[in-house]
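Sharing a structure here in structure tokens format.
The other protein chains are all here in position, but one chain of the complex has been omitted.
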């Protein structure tokens, strides 16, 4: 359970791991379990059995099945609205032949528990780019937290592995330093970074929201450096504006959304259906 | 922040505004955000960051997108089942060219926070007709509660404006009197009132519920004045009964539902699909 000592470039430069901060008692849940089946309910049962004072909040259980990049984006863009000291339990786990590789992490003042498959890496990258947050990532010691799992198929990792660790972290009885070994690196998320090429930004649609708006991976800061930009989706030029309502009903508009990224909307309508594009489609700004 | 003094006919006749009552610590949420996206989660994050002891309860996030009348009906018919001193956060906001006009209100022993677009007016009208509840409606002072919102598009009003006000009201640290100026009138909801014409009641279907039952805007009290009435939907005569089970399986029945309004059901079946009618269709009782 000792530390390997060396911190990687991914983590911050402090020679000592950060001391665990005050805890909010909140555990958020982000999964691809859906809410029809009682799988989320069982996770909550375990959380409350181990930490009866836990305040549980659903972030979403509608990550498309096995879509790690989608979950990674949501986690990175939304966890910061919760109080410092919140534990975020995230499970989107597309399949393992072997034992799971599970991680617990601290990024700034927030804690994360989930699979080491890229789900947390967008959050970590975002914090690493910002440069100021202490980052500490540890591999969960399965021998300690999931002992005697003879039949992997019977195991519901959200319930049997991640929930106990999240509950104990949130309750303050498990310091992050005791979860397991420091990790040199975490699995990468498949979310591509939006990038600049020839004065143009190339990004892509990460998901289509409930209202049909196309949410992209182009961060607001990239747009801010390009006054008078226009967005392009399938060669259609879409003007940038401050608000959905700077255009007439039925018109397309590009704007910075409440997640802090570029979004393509169609006023009072469903842009995704109208344009016939969805997740993964290219968006260019220039 | 001072009061304008005069109370309007919409509000009660007390010359002094009601003193804030005891608070339950509960905040309910009613939106058209859906639960797939993490937008509701962010609202809850802000509520808990400002008021960690808040007890959050989802009323529904499935108000059809931008359907203010639907949300207004649900809010009016369901809020009363919560304890006195509950704050109801309701957001169905079909689009604004300008800054939002936001209100906070007390109706009887309940508090409400949301847009001034008709979403609250069915609740207020209902209380005004009953005549006994103190009613106080105030426009939220945006300069104070949403300062420096330079880019309206980045703003998620549920998260950035309504949640902070709701949290502070529920926590008891923001008296309603300090939210902003008293409002002379609130925006009207587009829900038509059921009305009597030639001894017949004319109403309409407000929504089709999960079981396919047609929920109307005809209040139980109107029906009680008409013993031996029959309901008519698309010229089909449907007998009134006390219960779904006073008719045989597959038969239609009209009854007073648990929301206190007239409902058309088809026993063990889906009345909406069977009759081919939905929201807005006319229902006559006579």
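Which chain is which? They are A and B, in the order written, and residues in each are numbered from 1.
In the analysis below, contacts are C-beta pairs under 8 Å (C-beta built on N, C-alpha and C of every residue); 3 or more make two chains touch, one makes a residue touch a chain.
Predicted model only: the values in this text are computed from it and were never measured.
Within the full complex, the residue among B:42, B:59, B:140 or B:163 touching the omitted chain is B:59. Taking the complete complex into account, A:35 is the one of A:35, A:128 or A:226 that touches the chain left out.
In the complete assembly, the contact with the undisplayed chain comes from B:220, out of B:200, B:220 or B:237.
Chain A meets the missing chain through residues 33-42, 44-46, 48-49, 52, 56, 65-66, 94-97, 151-156, 159-160. In the full complex, chain B contacts the hidden chain through residues 24-26, 28, 30, 35, 55, 57-60, 62, 74, 77-78, 81-83, 86, 207, 209-211, 220, 241-246, 255-258, 260, 267-268.
Simple rule for what comes next: only the chains that are shown with their structure count from here on.
With centres defined as mean CA coordinates, chain B is found 33 Å away from chain A.
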